[in-house]
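Missing here is one protein chain; the remaining ones are kept as they sit in the complex.
Chain lettering (A, B and C) follows the sequence in which the chains are written, and residue indices restart at 1 in each chain.
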Amino acid sequence: MAPVGGAPKPPKKGILERLDSGEIVIGDGGFVIALEKRGYVKAGPWTPEAAVEHPEAVRQLHREFLRAGSNVLQTFTFYASEDKLENRGNYVADKISGQKVNEAACDIAWEVSQEGDALVAGGVSQTPSYLSCKDKAEVKAIFQKQLEVFVKKNVDFLIAEYFEHVEEATWAVEVLKESGKPVAVSLCIGPEGDMHGIPPGECAVQLVKAGASIVGVNCHFDPDTCLKTVTLMKEGLQAAKLKAHLMSQPLAFHTPDCRKQGFIDLPEFPFGLEPRILTRWDVQKYAREAYNMGIRYIGGCCGFEPYHIRAIAEELAPERGFLPEASEKHGSWGSGLSMHTKPWVRARARKEYWENLLPASGRPYCPSMSKPDAWGVTKGAAELMQQKEATTEQQLKELFEKQKFISSMVA
Amino acid sequence: MAPVGGAPKPPKKGILERLDSGEIVIGDGGFVIALEKRGYVKAGPWTPEAAVEHPEAVRQLHREFLRAGSNVLQTFTFYASEDKLENRGNYVADKISGQKVNEAACDIAWEVSQEGDALVAGGVSQTPSYLSCKDKAEVKAIFQKQLEVFVKKNVDFLIAEYFEHVEEATWAVEVLKESGKPVAVSLCIGPEGDMHGIPPGECAVQLVKAGASIVGVNCHFDPDTCLKTVTLMKEGLQAAKLKAHLMSQPLAFHTPDCRKQGFIDLPEFPFGLEPRILTRWDVQKYAREAYNMGIRYIGGCCGFEPYHIRAIAEELAPERGFLPEASEKHGSWGSGLSMHTKPWVRARARKEYWENLLPASGRPYCPSMSKPDAWGVTKGAAELMQQKEATTEQQLKELFEKQKFISSMVA
Amino acid sequence: MAPVGGAPKPPKKGILERLDSGEIVIGDGGFVIALEKRGYVKAGPWTPEAAVEHPEAVRQLHREFLRAGSNVLQTFTFYASEDKLENRGNYVADKISGQKVNEAACDIAWEVSQEGDALVAGGVSQTPSYLSCKDKAEVKAIFQKQLEVFVKKNVDFLIAEYFEHVEEATWAVEVLKESGKPVAVSLCIGPEGDMHGIPPGECAVQLVKAGASIVGVNCHFDPDTCLKTVTLMKEGLQAAKLKAHLMSQPLAFHTPDCRKQGFIDLPEFPFGLEPRILTRWDVQKYAREAYNMGIRYIGGCCGFEPYHIRAIAEELAPERGFLPEASEKHGSWGSGLSMHTKPWVRARARKEYWENLLPASGRPYCPSMSKPDAWGVTKGAAELMQQKEATTEQQLKELFEKQKFISSMVA
Partner (left out) sequence: MAPVGGAPKPPKKGILERLDSGEIVIGDGGFVIALEKRGYVKAGPWTPEAAVEHPEAVRQLHREFLRAGSNVLQTFTFYASEDKLENRGNYVADKISGQKVNEAACDIAWEVSQEGDALVAGGVSQTPSYLSCKDKAEVKAIFQKQLEVFVKKNVDFLIAEYFEHVEEATWAVEVLKESGKPVAVSLCIGPEGDMHGIPPGECAVQLVKAGASIVGVNCHFDPDTCLKTVTLMKEGLQAAKLKAHLMSQPLAFHTPDCRKQGFIDLPEFPFGLEPRILTRWDVQKYAREAYNMGIRYIGGCCGFEPYHIRAIAEELAPERGFLPEASEKHGSWGSGLSMHTKPWVRARARKEYWENLLPASGRPYCPSMSKPDAWGVTKGAAELMQQKEATTEQQLKELFEKQKFISSMVA
């Protein structure tokens, strides 16, 4: 494998250069959900040790997003903070180490980025330490450790993403900003604001003031909800006369029934979300709306598979002037179906057909919406204190009882 | 790459040896749908040139199925017959050649099979020639060409799959049988029988008489429907006092609303099927039922991703005595969630929760069932004659009009 | 009130005269469900003491059906057998007497029948005695008592309806036949046959042989299912070279999810059936299909309100040559909406709009289908033995426990 970090880089346009010139930047999709399905990530801890354990799987997924049109390859370092890698019995901190995971993730992203026109973004995300009420210095030290790797590996820019509390996100931005590299930041919040009730507009203002050049949301909600939230951020920034680029990386799941904390609360999370998965046409609609409201960093998060990213690239091909590599294997708006054997499937090779389709679930015994779990706890609640030892049988039993009680109240 | 075919094989138990001893054989999942989403297969023609163009993508998918528990790696040769590779403007026959595609597919499957306990199965499927009313000799010659590669590459056994007409499947079995290797065969039919109306029981009898050792169904219908069909096959064989092993490789889509020709007719096929995707718990239920009714070759077809195969392996782990490699990253029945940060998600770390969940679609404007297209044509109808040249604009226009007319009748 | 029975009758055409000449006879709708909602019938016992207690309410409902197009007014004597009127703590047998209830019902039906072109049909239905394994003589004696009233009041013809067991229905026909009046009989069964598993075709043969001139089904299933059952009856009669007129009086509830015992088993029975109620357009479709398959006695049962009957009369107005009185207040296919204030509602004043509408439930947390209760008991099971004393608290408690257990098994 080629040396990473110190190696001579091709002269790619930087992230701000692109956005400042009005270019559309297409993000990538969700690694933890995709790699969980492929067999390399454990749902629950969701940590990225696959970068060390199975680099070929991570590499292949990066490559698929690149071919689908991504201009950014985020290092697979979600939840790769040291405190997360040792939370609730996780073996990774001990057996592998956070540093090795972060380094491996950078190497793989860099390697694949050389195969096309994509930048590498080093990513940090919210920490168990913050949730467990550790102080600012302790939390910042966590981010600092990851940043050291990103600087050493010379990533193109930095993303702080998946923060439920703007306070923690601000701390992350402050740390990342020290590197001198451009910083993007996205919260996993909805229109109601962060877990402490701070509205999206004010969150955006705080983050830009802390040094972020790109601000937006990722994860937790579907495209419709995310775009509403980014609109509120945009309005907040305008009111404060602040400038920043906007980004959105929503779920590829329909979540009209979510409340404040998003899809984590849905009873289907994380192993029964299939009926909610976006079609490629849902994504095309999202890409168009995001573009129309002025967002230029458009990507996805959990649930976004390579074909969802391709749908963004195909929808915005007129504006960008080209199709992604993977579109060789996909005729826009289903036109490839003109090669199908059956005549009634060839009859579906057109835009009008797919954009008007209301797809059935094939699940007549299931509802269309769910009541989310609503435990009403956030940072500070005892149940949210994290621990190094595995969750005990007794702790689980108490949770099971509580869940039954609460859902009998909700019904 | 290691030499293939002639290379010394590890002493694996053969497919019949396994089944005869009562062992469970886990099949793999659907390549064309999975690789379409990953960006390597074109929906419509669905041909497998990725084996030549992007072997790393095919290899990775094989590996994921192997790690998920598959005991069989089917060569990625679905629709790899010469006549399909040149149908309706397809470039593959001319630019690559069917032989190269079939050879590459064998090499990749063999290579990955060395990483675990899996056999390689060479696969053929139904042909445009049959649909276009070519005669028996012509159709058999098509299969013969693929078989030559499988013999040269020394695959472990052969599968003739995805046949809508038992007549064509019988011809395929006859050809494959000449190799002396065990032959499995599966039709893509439902309880109503094949496209000519021959009931499943009689289909099974014809196929076993033609030389198949393993018989069943794949594709076109969901697990419930497929198991009904296999039950009818089993009853047919018992009535005829014939013996054969049973196999099932259903869709990973719920299709209670399908009619005779299966999911091809659903208005959501192929780009709006997301809400129908099986959860892993749906698959566990399927695996248990398949096992209980005596099926021992249990796998999946279109829509089956690696995690669906893993669900079969986990459900049948008590019978098999071990878990697949990928289960390192998956605690059975969601037990890995005991490591989740949020207490209400930890409360889902148990079987009772997931087996009773009725997952919502998040799509309140969509129905739960669809009216399938019902053009009522099969082999012999002019619209089903295939052609080498691409479908013309005029042909498409006529199909679009016909579709609008028919769906206005159905509503 | 005018004298009944002995009074001179207008020269109306009899039921067989009408049917023999190919005339369409429109039945009426469901009294117990309609009057329960109006406040005069108790769900559970469903007995018809309102004929004595609130004759004005019964009279008004008869009148509404007459104005809607009914050619038959069934006496409100459903479940008016003496043994039912004293079942499980019912006060009616003791405080009023079965004879008085039956007489009052005859008087009211006769009175309203004079307001239009409708016949009066005296009706009997299945008995607790049969279910509790009383012998043939005892059960026949129950019917005999009701028949005495019908003969005295000189009803136009007789209907034995709502029988789950063809054996009991045959006994009823034999009793009614003694009067010399025409006898119609309808079972509340589906395509699977009666509760003892006797198929619809054979049921029909037995009933015609016992003396019924009109045979069919009522209640328990939606129109689609009922028409399937009548089709099987028709085929059975044809095979046996027997002749009879066909009748259908289905539910006005959609029940695609019912099993053998019909809507009684649905978890929504009887107080949560609202989302299943047929629209008038569903009824028009039913009326057309019933007519097309040769049924000439076309009515409804539980759930059929006057406007549902009007929909039958409007759909079949071309064949009958006239509209019912109530159509003064209803323009066919919504044409009265041309008088609406809002333009977008006037835009709905046409057939195309309503026949293509797929109405939403407004209930996104509810499924489209339910799993029926499936206790698998019928005549002979201890739990089906009826009793004169009210169900005790202890009996109820046992049933509640059993229900919870069974539904946890079904989920």
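Everything below uses one rule, namely that a contact is a pair of C-beta atoms (placed from the backbone, for glycine too) under 8 Å apart; a residue touches a chain by one contact, two chains touch by 3 or more.
Small disclaimer: the values here were computed from a predicted structure and weren't measured.
Touching the chain that is not shown, out of C:153, C:260 or C:310: C:310 (per the contact rule at the top). Screening C:277, C:293 or C:317 for touch with the missing chain picks out C:277. Of the listed positions C:114, C:231 or C:386, the one in contact with the omitted chain in the full complex is C:386.
The chain omitted from view is touched by exactly one of C:27, C:123, C:299 or C:364, namely C:364. Residues of chain C in contact with the chain left out of this view: 36-45, 56-57, 60, 63-64, 67-68, 87-90, 128, 131, 222, 253-257, 264-281, 305-307, 310, 325-326, 328-331, 334, 336-350, 353-354, 357-370, 373, 375, 377, 383-384, 386, 390-391, 395-396, 399-400, 402-403, 406. Residues of chain A in touch with the missing chain: 356, 358, 364, 367-369, 411. Residues touching the missing chain, restricted to chain B, are 257, 364-371 (touch as defined at the top).
By our rule, only the chains that are shown with their structure count from here on.
Ranked by separation of Cα centres from chain B, the top chain is C. Chain A and chain C have Cα centroids lying 58 Å from one another. Centre-to-centre separation of chain B and chain C, using mean CA positions: 49 Å. Per-chain CA centroids place chain A at a distance of 32 Å from chain B. Residue numbers of chain C whose C-beta contacts span two or more other chains: 364, 367-369.
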